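Below: one structure, written as structure tokens.
The complex appears here without one of its protein chains, the remainder shown in place.
Moving on, here comes chain A:
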Amino acid sequence: MSTLPEPRHRVSEQAVRMWRMTAWLSTAVSLIVIAGLYLFLPWWSWWAWVIAALVLIADVAYALLSPCLRYRVHRWEVTDEAVYARTGWLNVEVAIAPLSRVQTVDVEQGAIMRLYGLASVTVTTASSAGSISIDGLDAATAREVVAHLTTVTAASEGDAT
């Protein structure tokens, strides 16, 4: 069974580490919230334990599995004609934006991303449904991509609608 056409590049391997770290962080937050509820709520019955256990199991499963899965399914590619990005595991999505229609190119590097030397690139077109973002790019690659995109899109004429 064939899947959707595949863009060529994977994101940075550092991204797996970052995703894993943030997932564990959110598990820790869940744990703190549950502990807080347990300590301060006047009542606590068996079904509260069940809910707490389910939340924690889901969190841990997410932290264990999702970083690798995300790394496997996230793909991107920038050619002279277009930007492509694939995301999603159960629901796969491929987004394509021709460079002649690109309006803005943004790079974002949050604090955690900077820790891992990563950046995300967002490309928008005149359609709000058509923006593409590539998360977990190596910062140097992101800069290269943006430089390439800005040279190509600056050369195209018209207002890209």
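Assume a residue touches a chain if its C-beta (ideal position, glycine included) is under 8 Å from a C-beta of that chain, and two chains touch if they have at least 3 such contacts; residues count from 1.
Keep in mind that, in the parts below, contacts and distances are computed from a predicted model.
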item: Which of "Response regulator", "PH domain-containing protein", "FAS1-like dehydratase domain-containing protein" or "Probable septum site-determining protein MinC" matches, in UniProt, the chain that is not displayed; value: "PH domain-containing protein"
item: Touch with the omitted chain, as defined above, among A:23, A:63 or A:82; value: A:82
item: Those residues of chain A which, in the complete complex, touch the missing chain; value: 1-5, 7-10, 12-13, 77-82, 84, 88, 90-98, 100-101, 125-130, 132, 138, 141, 144-145, 148, 160-161
